[in-house]
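Omission of a single protein chain aside, the complex is shown with its protein chains in their original locations.
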Amino acid sequence: MSKESNSMGKTLLDLPANVWRSIFRNSLPSSDRGRAATSFTNFFLHIQPVRVSRQALRPSYTMGLGLISFFLFVILTVTGILLMFYYVPSTTQAYDRMLDLRSAVAFGIILRNMHRWAAHAMVAVVFLHMCRVFLTGSYKPPREFNWLIGVALFLLTLLSSFTGYLLPWDQLAFWAITVGTSIAGYAPFIGKALKFMLLGDATVGQEALLRFYVLHVVVLPLVLTITVAIHFWRIRKDGGLAKPEPKLAPALPAVEVLIAEPAPVLVAASSSAAEGTAPARRFTIQGLVRGPLIQVGKLEEDTVFSWPSLLIAELFVLMLTIAGVLVVSYFFNAPLEQPVNVMHPPNPAKAPWYFLGLQEQVSYSAFWGGIGIPGIELLLLALVPYIDRGKDGVGRWFARQRVLANSVFLFFVFVNIVLIVIGTFFRGANWQFVSPF
Amino acid sequence: MRLALAVVSLVVLIGSGAVVYDQFHSRWEDNQKAYFNQALDLAKTPAERESIEARSPKIEQTIVTAFGAQRIDRCESCHIAVDDPRFDSGHQPLRTHPYSEAMGDVFNNGRWERRHKFSDFGCTSCHDGQGRGLDKADAHGEEDSWPEPLLGYTSQPDWKKETAAHLHDKAFLQANCAQCHTAKDFAGTPMVAHGHDLFFKTGCYGCHRIDGISSGTLGPDLTEVGKERKLDYLWGHIVNPREYTPTSIMPQFKLSDDDEKALVIFLKSRRGANLSESPVEAFTLKAKSVTPALPGVAELDASLTPAARGEKLIATLACLSCHKLDDHDGGISPDLSYEGLMRDQGWLMDHFKSPRSRVPDSNMPAFGLPQSDFEAITAYLLSRTTPPPAISAADTYKNLCARCHGDKGDGHGINSTYLDPAPRDLTRAEFMVSKPEARFITSIHDGVPGTSMPAWGKSLSDAQIKGVLDFVWQTYVHEARRQLKPRKVPEQNPVPFSAASAARGEAIFVARCTGCHGRKADGHGPNSMDISPRPRNLTNSAFIQNVSDHRLFESVEYGVEGTAMPSWMDYGLSQSDVGDILNYIHSLNQNGK
Partner (left out) sequence: MAAAPKTNDPVDQQMPRRQFLSWFSGIALFGSAVAGVFSTFVFLKPRATYGQPNRFSIGRPDEFPPGARLAIDTKRVCIVREGNKIAAISTTCTHLGCIIAPTETGFQCPCHGSQFDVDGNVTGGPAPKPLSWFQVSLTPSGELEVDKDNEIQTGTYLSV
């Protein structure tokens, strides 16, 4: 039994105290020890460290982009599952079901809107998160592998968005996927086979719809979830968010926490057994966890307890994300264009916005624009932590020591954004240049 | 941070509240509640009142499976009074659907019995619109993306205003009646029948195919045009084809609004296989090539002479929806009034069977009519041998030449859009003064084979021809004739014809000429649309075989002033190169020598 008195049971419902206590083994923390213990006493909170650096909590450092990405993923999963109750991945029924969602299903329109806008937002935010991590040099050791996981997550996000794009089965969806899978078909050696496997047929049709549906609702979310879990695990193991070399506080004695066990334990013939009390076991927490943050005897000054600071910050970001998605979905409807007409490609037929840069490049050269240059960019992105081996400038925005890396990165970002802008606004019928004004 | 959390939580709370509130206050629920209130007032017995009070707003839908693909119509969620006879003077959407005997409804025992029950037909089978929608903009198809807006009622934002003004009429619904009621003389679809007649009378049948009705191949197949296109496109494309399809060769027929409406309704009723056809019937129709059954042809008296029969056929077969004959003028194709003086039997029969065999770039369709009809019409046309009256040169030009060459002589006569090669622009002085007078006289007297310029030699005397030419010079050319320097051009091709020479010529042609004349030498090179006059079609055998080597040499070596044809001897082509090119061109025109 916890030595603290438990006042919760008395002030809440008239449940017998032991029912409440059996669910919530510990009361809300009211001391530092309690706050520290939350990382070990709650399933959901054990993902958090006991203490977290103040810099990690500062909005101006991370802007919460990683968290926003994750929460958008959660929103997408929840809204996606709900939408699955009404959607049918059949070429004859899909569009009609979208119409039903828009009109006959209660809350159908807001759920679909939320799903669509969260999807677009997730692609954008994941990209911004990647920029933040790069520009603060947070991919440097020991975080190189987590950066690779992040790149993988970026690709998975794009793929999820792409597979979902087809499901409404309207003109926008059909032709965007026709263009996108054709770009994939240009990959050397495997391109044609890859395209055929994706589509399940020579052209986009029922097979493609079914395959994209399965990929979108089962395969990719599963892979994403596992990858996200690894991503979070590595964040903890690599010592939390990257920050500049810490100012060391004067050495403090190791913190000991007594964890007593309420149930009877193996009793050895010893004096404690004779006294009738259960023996207590002693642990030294910092001896269990290895990593840069936890330094035995050298606790940093500039940290706070995760409970409640980190939790409040996370809740705030969650609510902010929900609020943003909700407000946008309330005022703006996701597009639903004409039903699919395989005889009439719209002129121009444009890929989803995040692939428009690619489509613009492809209009110059199918291989280099669609596979070659993006492939090289991806390779460079993935290898960056292994190429850039300087150890300086970590944890700060635009550190002087990293001017070269940051400039090269920003150059590529800028070029890609410009290409997307051109593809979106400056290309019209027959992919000729038009003025958007 | 706690403050930020509190603020943002409040926003989410308010947002959630707004979303939930919105959900329970839809327009269709309000309409139903209004109906219940009004029905309550009209209720006569307490039992009736009780049953109305027990009702609460619910989505009313009809699932129609008997007629084509499954439809789900939720129109009655707002139009809930549609089968309640007490609301016939109600305010939309709470209004009874009209009853009428024309629709098969029967008045029996003091009340109407509806023939086309909503539970059997739904609403969209007849009215189009988006059945699954539950708010007005969705259900009526008011957004551009919906392919079937409410027929004859809803216009979409991208429709042109002048066109949309014509499209608001219940009569358009007849197009949907015809999905089941396909008999031509069905009483309920007079506009469809009228449009069907116009389809023949205006000549549409010649270019367009509709399964079971016509077999034209020059224009698109219209069997499913009612399904593929909305009313504004159908109307607008007939009124001005090039506004919707810039490269179209479809003539711009001038129809009255009523005729236009009938034609549009007829075309809208073409949705491919209709519901009264069995799949086998539909398949058979698709496979067959149809000899069009034109109204009025069968009744022609067998005792008529071929020429008399031909005269009647011309009127029945809609030739005059394009051509001119005496006072009837379609305004699109040449004047046939003097045809007997300009063409012979062989030319006319060949031209009927395949216009492009005589005029390679003609836009006249090959009508699939029986041989005897062609012979009759030819006989009649050959009987047109009265020459035009001898009037002033100016009037002669106006009556005979302006139709193609234009009132201003600039080649933009009313026929000119449809002629290929286009009529010569007589105001292009650089060209006109670079050729000797004799050439123009020959062109007028003998015509220009392979083009629509006929031989006027039998219709006009030499003096008249000279008079017209002088008139043209004075009025349009505005430059005196020059003394032309003799050019060193051989009379005959010095390079003898051989396969090797033609191959060399082809190599040079591919390197130099295809930009304008095209890889196939048909005048459709990538640059051809940007120059005027268009590059010559060098596979126009009738034309090429009528032109001397001398003239071809001159055109290539010295260019053609007033056109984009450069003088190639300035660009390094020797005479033997040009000779090879000529042999290549001749090799393309060997057939039908």
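The chains carry the letters A and B, assigned in the order they are written, with residues numbered from 1 in each.
Assume contacts are C-beta pairs under 8 Å (C-beta built on N, C-alpha and C of every residue); 3 or more make two chains touch, one makes a residue touch a chain.
None of the values given here were measured: they were computed from a predicted structure.
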Per the touch definition above, residue among B:9, B:182 or B:274 touching the missing chain: B:9
Of B:100, B:119, B:305 or B:386, the one touching the omitted chain in the full complex: B:119
Residues belonging to chain A that touch the chain removed from view: 7-8, 11-12, 28-30, 82, 85, 100, 104-108, 111, 315, 319, 322
Missing-partner contacts on chain B, residue numbers: 2-3, 5-6, 9-10, 12-13, 16-17, 19-20, 23, 39, 51, 54, 58-59, 61-63, 72, 74, 83-86, 111-114, 117, 119
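As a convention for this text, only the chains that are shown with their structure count from here on.
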Length of the line joining the C-alpha centres of chain A and chain B, rounded to whole Å: 55
Chain A partner contacts - residues on chain B that touch it in the complex: 1-2, 4-5, 8-9, 11-12, 15-16, 18-19, 23, 59, 61, 69, 72, 74, 130, 132-135, 138-139, 145-147, 228
Of chain A, residues touching chain B in the complex: 57, 92, 96, 99-100, 102-104, 106-107, 110, 170-171, 309, 312-313, 315-316, 319-320, 322-323, 326-327, 330, 336-339, 343
